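If you scroll down you'll find the structure; I have some questions about it.
With one protein chain withheld, the remaining protein chains of the complex are depicted in position.
Letters A, B and C name the chains as they come in the text, with residue numbers starting at 1 for each one.
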Amino acid sequence: MNELDFSTTIGNAWFPSPIFTASGCASSGRELAQFFPLHDIGGVVTKSVMNKARHGRPTPRMAETPSGMLNSIGLQGPGIDAFIAKDIPYLIEQKARIIVSIAGETVEEYATLARKLRSVAGISALEVNISCPNVENRGLVFACDPDASRRVIDGVRRTIGGEIPIIAKLSPDVTDLVAIAQGVVESGADALALINTVLGMVINLDTMRPHLGGTTGGLSGPAIRPIAVRAIYQVHAALPKTPILGMGGVSTGRDALEMIAAGASAVSIGTASFTNPTALISVQSELKELLRIKGFESLRGAVGFAHRPEGVVQ
Amino acid sequence: MNELDFSTTIGNAWFPSPIFTASGCASSGRELAQFFPLHDIGGVVTKSVMNKARHGRPTPRMAETPSGMLNSIGLQGPGIDAFIAKDIPYLIEQKARIIVSIAGETVEEYATLARKLRSVAGISALEVNISCPNVENRGLVFACDPDASRRVIDGVRRTIGGEIPIIAKLSPDVTDLVAIAQGVVESGADALALINTVLGMVINLDTMRPHLGGTTGGLSGPAIRPIAVRAIYQVHAALPKTPILGMGGVSTGRDALEMIAAGASAVSIGTASFTNPTALISVQSELKELLRIKGFESLRGAVGFAHRPEGVVQ
Amino acid sequence: MATINKAAVQIRATVVGNKRVGQYYQLIISIGEIANQCRPGNFVAINVGGESSRMVLRRAFAISRVSESSSFGGTMELIVAPHGSGSKWLCAQSEGTVLDVVVPLGTAFGIPTEPVRVLLIGGGYGSAPLFGLAETLHARGCRVDMLLGASTAGKIYAPMEGKRAVNSLRIFTEDGSMGQLGQVTDPIKSLIEDLDIAVIYSCGPMPMLSAINEITSGTNVIHQCAVEESMACGIGICMTCVIPVKDEAGNLSMLRSCIDGPVMDGASIAWEKTGQVI
Partner (left out) sequence: MATINKAAVQIRATVVGNKRVGQYYQLIISIGEIANQCRPGNFVAINVGGESSRMVLRRAFAISRVSESSSFGGTMELIVAPHGSGSKWLCAQSEGTVLDVVVPLGTAFGIPTEPVRVLLIGGGYGSAPLFGLAETLHARGCRVDMLLGASTAGKIYAPMEGKRAVNSLRIFTEDGSMGQLGQVTDPIKSLIEDLDIAVIYSCGPMPMLSAINEITSGTNVIHQCAVEESMACGIGICMTCVIPVKDEAGNLSMLRSCIDGPVMDGASIAWEKTGQVI
């Protein structure tokens, strides 16, 4: 039996494993490092960082829902300068492969973040979280507006140059996801991250008011997996050459393979790390095993496999 | 203690209870009547009927997902004429309150259906399921296109006149649900049904292809409840006077109250009837009990209660 | 258009026995007087996973046998293969667990009025309802022959006491680990002729049923088969479980296998149009 080639690439970045953390679900990395070496997984996607430090939203910031959860963190974070000074060096020291997630309130803020990161060594890729309210346009989320999405990616692309691959992270809360995806790819995104959380809400029946401090929150976890798989499948069908970082409810190797077959080149694990701090490791080894059992010689061979023409078997 | 007023109204239609079946989850009513008298619930929303008989999609038509399921039935049904001849008389005989759900592939088909139903006695309301592919516009789902949604409702309104209330059933798979809701209300919808299923997909890892015969399917059940509550809350905030028939993952009285507090005047039970054939009855009695415990004198008093201004307690 | 089994009720029923049999679990569930209403071919729909389960759909299982004499009042027996998360959960329940069961559901095998010769063919756990059926047929004076097949010995379900009503029983396994090496469909053609079979009753995977139907089509042999489609509700309200059926004029309808089935006339099914259960 040949050794399985488990590596993947996103733009010009190579990763020995396709299993990454999901932005906002691994904090700075230090906390998960208590449970496994960060070097052992494909990559660490950091919590979306903004230009300035932010307190985020009031508590309660979470609600459990059937097979899922809502969160409304509101991008609490230390700001890009503190992040570059403290978190990047730690991750480099751990030999983690780093994907930095950035978020902004204006097109300009995204470009500023890209400029500050451009000269930082040790970053494998940039994930651009465009599921943020655009303060210049009635708070309309960038990722829900084809035009604003393009402008953000365009600004980042110009600033960052060609060296670091850009992954545009999209929201599923849109009528035409494929159009948004095509737009950002035309504007210079090398890859897409699918999906961010789905907008949801819970009413607290004791207070008879919205439960979350932020009123609405983002739904994540196994509940949304069918939505994520559909999004990945649709976008891969339209843009078969664009690598996809899939996520949304993955908690087993089986789930990861589902996303890969739908078209993902790598898979992020978010909420599952809350259920199980070593989920990344178990998903990774289960996925490897499954690929072997199914007779794949490489992870790449399974990417988008569910799209093969009728009649083609394995 | 006063008797609780459990009744609700949708347009000019009065119902003794706010708990209805969900379209497509009660077949013609006969099957549920094995488990409880149809007269005992608020109303029966019939399976969406089209003009002609349809075979629907190939099997498998379902997949279970975490706290939910996907279905791709493809609107199998007998066609409107057989429906009027066989199903309506049965429901009338059972003294059920009838909400007929209609679906079409063209604006004209919806109007045709409305014309055929106009003169049928015993119908309390019409639910217009606009989550169908529009054959005149690249298969784009009506409910995802503000303009097409309006035209459908406008056509039905003109045909049906003012007698039977029209409930427009919307899809959550849109960027701006409130805009679609406003559009259909302006075009003559008396009420809104929120939400239809969320587009999803599962890959079968044995065949390594999409599991459903129809490739994608509609996600329903508790998994989507937070999305439904959010949709109801948002739309009620924008259109506080428009009654909402809420649905999506309700399986207990607690869940129903959550939707009512978010702004629903009535609640449909779909997938929960698959889990439990008497779900409608248990949801109904649990909801009554909860309203009493919370000190409400009427169901109406609880509708949209989560929107009350800061500081107002019960 | 059929309607739901008139006897169907939703009850809370206690597991009174659970025993491993080969690769299956034999569950005995106390269902009281409803046992009288269960006919060979009927099935049940059971909630799985307990209170905070993420599984929202019931699981369907053929009633293997009912018994009214037991010390628990009426009981039914199910033969369950631990397949995915729901059936595995069920197999892990021990005596005393209270289940939410809808019973009995679906159509039953048609019983001939004359004492004709019949062949019963079961694949895997598909043999479960055939032993109860054999008893009924035997009591009617039919000669009952039986063929059981599976991939391997552990998947053959053939209880000792079940064989009383059977004149002959032949077993086939694909790996030869029990009975003859081969498929259960291999000897059918010659058996029909040798034994002058009037009715074949079959229960098992859809490809097996379809293969049997190819053999019976064009002959006078009646083929009563219990089909298996993915079922979301089991009670006729979801339309997920459909099977393409032709009427006499050749018109196709998609009939619900939970209320127009599971037992159907094999000749009426448009086999080439059936889907594949996972």
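Here is the rule we use: a contact is a pair of C-beta atoms (placed from the backbone, for glycine too) under 8 Å apart; a residue touches a chain by one contact, two chains touch by 3 or more.
Treat the numbers as computed from the prediction; the structure is a model and nothing was measured.
Colleague: List the neighbours, among the chains on screen, of the chain that has been left out.
Modeller: When the full complex is considered, the omitted chain touches A, B, C.
Colleague: Which is it among C:Trp89, C:Tyr125, C:Tyr157 or C:Tyr201 that touches the chain not included here?
Modeller: Once the missing chain is taken into account, the touching residue is C:Trp89.
Colleague: Which listed residue, A:Arg30, A:Arg254 or A:His307, touches the chain dropped from view?
Modeller: Only one of A:Arg30, A:Arg254 or A:His307 touches the chain omitted from view, namely A:Arg30.
Colleague: Consider the whole complex, including the chain that is not shown, and state which of A:Gln94, A:Asn204 or A:Ser298 touches that chain.
Modeller: From the options A:Gln94, A:Asn204 or A:Ser298, the contact with the absent chain belongs to A:Asn204.
Colleague: By the contact criterion defined above, which parts of chain C meet the unshown chain? Give residue numbers in ascending order.
Modeller: Touching the chain left out of view, chain C contributes residues 48-55, 85-86, 89.
Colleague: Can you name the residues of chain B that touch the chain not displayed here?
Modeller: With respect to the unshown chain, the touching residues of chain B are 66-67, 222.
Colleague: If you put the missing chain back, which residues of chain A would it touch?
Modeller: Against the left-out chain, chain A lists 24-27, 30-32, 34-35, 47, 55-56, 58-64, 66-69, 71, 73, 76, 204, 206, 211, 213, 221-222, 271-278.
Everything that follows uses one rule, which is that only the chains that are shown with their structure count from here on.
Colleague: Which chain wins if you rank chains by how close their C-alpha centre is to the centre of all protein C-alpha atoms?
Modeller: Smallest centre-to-centre distance to the global C-alpha mean: chain B.
Colleague: So the centre of each chain is just the mean of its C-alpha atoms; given that, what is the distance between chain A and chain C in Å?
Modeller: One centre to the other, that is 46 Å.
Colleague: What's the distance between the Cα centroids of chain B and chain C, rounded to whole Å?
Modeller: Going by mean C-alpha positions, chain B sits 36 Å from chain C.
Colleague: Among the residues of chain B, which are close enough to touch at least two other chains?
Modeller: 63, 66-68, 221-222
Colleague: I need the residues of chain C touching at least two other chains; which ones are they?
Modeller: 54 - these are the residues of chain C that touch more than one other chain.
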